[in-house]
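Dropping the structure in here first, questions after.
Excluded from the complex is one protein chain; the other protein chains are retained at their positions.
Lettered A, B, C, D, E, F, G, H, I, J and K in written order, each chain numbered from 1.
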Amino acid sequence: MSTHLIAILNGPNLNLLGTREPTLYGAATLGDVESLCAETAEALGLAIDFRQTNSEGELISWVQECRDRASGVIINPAGYGHTSIALMDALLTLECPVIEVHLTNIHRREPFRRHSYTSEAALGMICGLGPRGYALALQALADILAEEETDGEETP
Amino acid sequence: MSTHLIAILNGPNLNLLGTREPTLYGAATLGDVESLCAETAEALGLAIDFRQTNSEGELISWVQECRDRASGVIINPAGYGHTSIALMDALLTLECPVIEVHLTNIHRREPFRRHSYTSEAALGMICGLGPRGYALALQALADILAEEETDGEETP
Amino acid sequence: MSTHLIAILNGPNLNLLGTREPTLYGAATLGDVESLCAETAEALGLAIDFRQTNSEGELISWVQECRDRASGVIINPAGYGHTSIALMDALLTLECPVIEVHLTNIHRREPFRRHSYTSEAALGMICGLGPRGYALALQALADILAEEETDGEETP
Amino acid sequence: MSTHLIAILNGPNLNLLGTREPTLYGAATLGDVESLCAETAEALGLAIDFRQTNSEGELISWVQECRDRASGVIINPAGYGHTSIALMDALLTLECPVIEVHLTNIHRREPFRRHSYTSEAALGMICGLGPRGYALALQALADILAEEETDGEETP
Amino acid sequence: MSTHLIAILNGPNLNLLGTREPTLYGAATLGDVESLCAETAEALGLAIDFRQTNSEGELISWVQECRDRASGVIINPAGYGHTSIALMDALLTLECPVIEVHLTNIHRREPFRRHSYTSEAALGMICGLGPRGYALALQALADILAEEETDGEETP
Amino acid sequence: MSTHLIAILNGPNLNLLGTREPTLYGAATLGDVESLCAETAEALGLAIDFRQTNSEGELISWVQECRDRASGVIINPAGYGHTSIALMDALLTLECPVIEVHLTNIHRREPFRRHSYTSEAALGMICGLGPRGYALALQALADILAEEETDGEETP
Amino acid sequence: MSTHLIAILNGPNLNLLGTREPTLYGAATLGDVESLCAETAEALGLAIDFRQTNSEGELISWVQECRDRASGVIINPAGYGHTSIALMDALLTLECPVIEVHLTNIHRREPFRRHSYTSEAALGMICGLGPRGYALALQALADILAEEETDGEETP
Amino acid sequence: MSTHLIAILNGPNLNLLGTREPTLYGAATLGDVESLCAETAEALGLAIDFRQTNSEGELISWVQECRDRASGVIINPAGYGHTSIALMDALLTLECPVIEVHLTNIHRREPFRRHSYTSEAALGMICGLGPRGYALALQALADILAEEETDGEETP
Amino acid sequence: MSTHLIAILNGPNLNLLGTREPTLYGAATLGDVESLCAETAEALGLAIDFRQTNSEGELISWVQECRDRASGVIINPAGYGHTSIALMDALLTLECPVIEVHLTNIHRREPFRRHSYTSEAALGMICGLGPRGYALALQALADILAEEETDGEETP
Amino acid sequence: MSTHLIAILNGPNLNLLGTREPTLYGAATLGDVESLCAETAEALGLAIDFRQTNSEGELISWVQECRDRASGVIINPAGYGHTSIALMDALLTLECPVIEVHLTNIHRREPFRRHSYTSEAALGMICGLGPRGYALALQALADILAEEETDGEETP
Amino acid sequence: MSTHLIAILNGPNLNLLGTREPTLYGAATLGDVESLCAETAEALGLAIDFRQTNSEGELISWVQECRDRASGVIINPAGYGHTSIALMDALLTLECPVIEVHLTNIHRREPFRRHSYTSEAALGMICGLGPRGYALALQALADILAEEETDGEETP
Partner (left out) sequence: MSTHLIAILNGPNLNLLGTREPTLYGAATLGDVESLCAETAEALGLAIDFRQTNSEGELISWVQECRDRASGVIINPAGYGHTSIALMDALLTLECPVIEVHLTNIHRREPFRRHSYTSEAALGMICGLGPRGYALALQALADILAEEETDGEETP
């Protein structure tokens, strides 16, 4: 059995993590998050492809690429999650499981952050738990992929 | 009289046509749509420039380019049609006729797909008729351009 | 193979076409539209039944009649499209393809004209292209019926 | 250092898990979920107090009891999450971290399930990942408690 | 004591009952419903006048006629129930009891079917119970009329 | 100079005037209103054509007829004023002045009676003054027509 | 029988009549309107007290004064009609009939001009008929007062 | 064939029936309603279990109990019908037919009483017919159960 | 004359008073509030029955009990005031005066705290004045009861 | 220690108290209210400055004056409470405690009376208790001022 | 060429500037603002008329006076900007350019401060820049007036 690849896609402004409103978003940088993901993935026997972009179009294209190469997707769409129908449409074309992650609890913030188009296309959401949300999402995907292999079918 | 050029501009995720939710969007690929357009245009004596992009900014720039070179525009804005004021603003700068095409009948889908900023800048809309909507739009533009030449003035 | 009959049903005030707000609706009369439809249909090998009424109840009854005799319906519901659930319910009982036509682009007009109950029951919509919208709708129906005969099944 | 107690509080109808709409909520019973939690907690060195009630008032009282005895709370408020300001008020009196869990992705369901008063009082939410959401929440709490002990202060 | 006449008025598209979306509306035709009503009425010692129309104006006129001749009205306004203030106004002129009947449970359908102007003028509503809703309404009217005769006054 | 004809068009349920909710609508019958109008018109040197219908389609057709024969229109659309875009569209085709009359002050009644599509196509509205509203509207039209003849142009 | 006094109260900016947006409000000045009212009143045997103010508080006080001295009130509240609950409350204390007058048809203007708090306290409204609306209101009040004297009671 | 048990569940404040706002809810006590149900059930060959509670949690638990023992449920949720998603969720777990009963016509009352979460889980609703609504619901259930036995399948 | 009993009913989470968000709700415990009420009542010659519950159903039952034994009710519904139609319905069955008390000024807090169903059934509300709001309510009830005894009728 | 001055400011139409809708607002005149306040203040050792105006600007100026001279403010803003942001802004500049009083329970009246801008700037509100609401507010201010003197700091 | 007069009109509570919420509005008094304006105007060769009022009516009258004497208007409507249609109507009668100034950025404050009726009648708005917003507005008006004199026509 080959190693599963999990794409971890990060949207706009996440490159500033650690320096942007640290009381809200925490002190960890995006590099720290990537390291945490890499360690977690290695322990779980998964490969990861970790990326960030400020461009909606590039994020959409990366999602499309996942159709052929990823066994699972973790996406933190940041600001585009609330406004991008196009991103949602791209995610809807995926057959592998998608987990949406937000560093903060979006349900406690401004009203315009409480709605997520991305959620319409995601299996589940983890929010408010900071960078460890990425690690939990990886663990959830590892479980789901293991179950699928056992069952010979996807767990919806 | 020189040949009229019609720009046919396609927005995000349309590159996946035929493989994306085929029960909803049909089995034809974007290549098939382009072929249909090319054949129809040839029969009508029109030239076409057929493009697709996932990038909102690129789509806007393509619309701007039409100001100098196109006699008509057919646009399938996909997800950006519902959210992009900037795309609408670009279309509003055109003087040539614009026809908006959607493969599905957007009026029967989710509420957020029923509103189109693009429509504010389009002469008309054809939706729900699949790829043949593009061919009908070409035919409409051919008629309109012929009338304009006869009248010596644009039919608004 | 017998000739397909297409019912072309027109709602309230369309009898005034050509004289009613011509800068908005154009100079063609409803007779002109009927002639255009008749010529187009003949070229396509279709028969048409072209009617107009100001009565919502009569329009509903005409739609019901189509269940037994029409292979396709083109409907310009005019003002009733925005308000009549009963008309929508009648259209929902049809199995043949329905195309909604509006002379103007209803998406650019008053808010109350942007919602169409009729659309919930129509395969597609063509709007903003003036009388030629009827001709395009006929052509679309001819294509769809031809495909159905080839496939031995309806294209939804 | 004494063992941390995590209260796991389940709201109305969750006693029917496994028999209630299994295609939506899965085949695991609440007993299965409790077993999963017990195993996970044991591995993490945590104690749990796992309960279910159909009564809003009892759920509120259980939350209040946590003020004195729990180091963390996992709550699946089920239907009361969407309607109970009183439950939210009870949770707001807690100083320990609270994680809200939902078996299904509430953001993809009926509009009235997309709003959660409970979220206003929770550190984070995990939803759509089925019973494993409880296990992930336990792991997150174990991490947070460990960090707090290291730091000598709570991670808000 | 003379026999009470109950008017049973049916709105648009109900003439298609049995053939229109039978999985939703059932297999009984409007003739079957009329037979059921006739049998029930006979058993209860009531006379009925059972009608259907697609015309809003005719439905209003039929309601007005009831002022002089009916002891009770059963109305299934179909699509007009949701949109017609004029029909509501006609019903408000009646002094005899009015019961609104819907074959389906309108509270579980599209949002635009959940509001009924007719209800503002009806004593009660029975919905979701199929054709037997008519029979139950007849029985309720028989009870109410019997009570009125006993009391010498109407039960509001 | 020939006599001006004023069409006075009455919508649904106005045939019941005097018997329908008299504490709300007053004791005068529609015949009384017609007599008042006839007397007033005679004094003003105007001819009138006074009609009532329960049918929306018939009301639309009567409005259309006014295009060729009426110098002014007084319309009490009753319930259709609040719901009929088609009636508004018919009125918009008129070039002569239109005055909308309501017996009651619609601004003090239920919310759904406070909006009038008819008003979008009327020069003015008189409401809440009972049958004398018709007489005042006739007087206003007499003034307006006299001014037009003096000016040789319509006062919009 | 003594002469009835009718208070005619005008709100903010009406002092600019004739010079303010004359294509919208007409060329007559407020002095012209007062002259028209004086002539009309004289012909009807009524006395008038015609005033204008830009101050909401003064307008309220003038309304209060009418409690002791006026037999009827004509009010053109201008901008305060749409926003002043306090003015409405003052009018609600009057027992004599109140008629609201607007020079333009407020139902055809910006949405914020379509709601009138004043209407909640007025017997009726006349709008869109320019200065003659004042004259018609005077005539209506003359009729109503005459009826009251005949009946020995007010016609509500 | 054994006797079918019908659970008749009553929500908050219905214990006050007959003494609570009798002009609105009628003079019959809950005991009278139970007697009426008992007589009706006996005549129809049905057994009943008639209960009332002011507690939302208890009502939910009673609904859950019906899963194993009732062939049908009649529920008058009173105030909880408008606010309780948790009660709706409990009802959605039932496979037997559920009929919602309200003594008054909830569609004619305050806006917050016009929406019913319970309806989302009920086969049908009977409202506005007072205590006889319970009897009619019993009769409807008797019919439905008889049909099911005849058909060997449930009539949805 | 016997001593009047005033029921003072407190809703969910008020048992935590003094320890729950003291900067918002103050440092006084519920015991302190009860003492204040007892002293105030004694000075006014009133008896009190002071209770608290987290259960909506129990609160409703307590309100119902007041029908037979209380001369006045002071209710602090806490979170249930904003959501419970059932509690409002219970209060509506009372004939004695009801005063609603909130410790904080609910009009300055989150939007969902600004609406109170309880207010629909209360004579008045005192809010934002902390525990002294209870004492003021007692004094108001003492006044009202004294007036009633003087008048021989209730002051509504 | 000097005597505290309490400003008691009354808004529009309160000068009509006792004569304006007495079934709603009671029979006491504003003079009666002033007497009650004077007596209550004297008993509490407070001085009062009791005023009324119909002018929003004057009310604002009076509030501003309180900055230098009042130890507390009681305001019954009447109609301006619902509409005046400027009045709210004036109140926000005060540092002394403000209590809003309404004679009626504004939460039970028309929707536009349920929102109060004034509340955003008030410590608390007393409503629905008639003129005694003023006396209770005076007593509350006396308590608060006494506490402040004891504490040497304001109780917010 | 004579000196241009610029009217600088300030609305309610601005007389408190410097003492009212200085962290929000800054430490400068209205006198300081006037001095800044005087200096700036002198440098630009403009005359100013600087006023403040708490009265909506007076503010309206001052705007009206500008029709004859001012070449430009700078208005800080404060609280009246959000609520006064009458003020907007007065501004709409001006032909000279109007610039709206707010000390704070109203788009970042409470929702009710984000809408400005005044803006409907202003050429532009400067907000959030404190007192220097007045100076910038003066400079903009100087530019505009200079351009007009050069062009011999107003820049709209």
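Just so it is clear, a contact is a pair of C-beta atoms (placed from the backbone, for glycine too) under 8 Å apart; a residue touches a chain by one contact, two chains touch by 3 or more.
Remember, it's a predicted structure, so these values are computed and weren't measured experimentally.
In the full complex, the chain left out of view touches A, B, K.
Set against the missing chain, the residues B:Q52, B:T83, B:T118 or B:Q139 yield one that touches it, B:T83. Screening K:V63, K:I126 or K:L145 against the full complex identifies K:I126 as the residue touching the chain left out. Although one chain is not displayed, its contacts with chain A can still be listed: residues 11-13, 15-16, 19-21, 53-58, 78-80, 82-83, 112-113.
Those residues of chain K that touch the chain absent from the view are 99, 105, 107-108, 114-116, 119-120, 122-130, 132-133, 136, 139-140, 143. Take chain B: the residues that touch the chain left off the picture are 55-58, 60-61, 64, 67, 83-90, 92-93, 117.
Criterion: only the chains that are shown with their structure count from here on.
The fewest steps needed to get from chain G to chain I, moving only between touching chains, is 2.
Taken over every residue number at the interface, the positions common to chain I and chain J amount to over half, indicating a same-residue contact. Averaged C-alpha coordinates put the centre of chain B at 50 Å from the centre of chain E. Taking the mean of the C-alpha atoms as each chain's centre, chain A and chain J sit 55 Å apart.
Taking each chain's centre as the average of its CA atoms, chain C and chain F sit 33 Å apart. Across the assembly, chain H contributes 55-58, 83 as residues in contact with two or more other chains.
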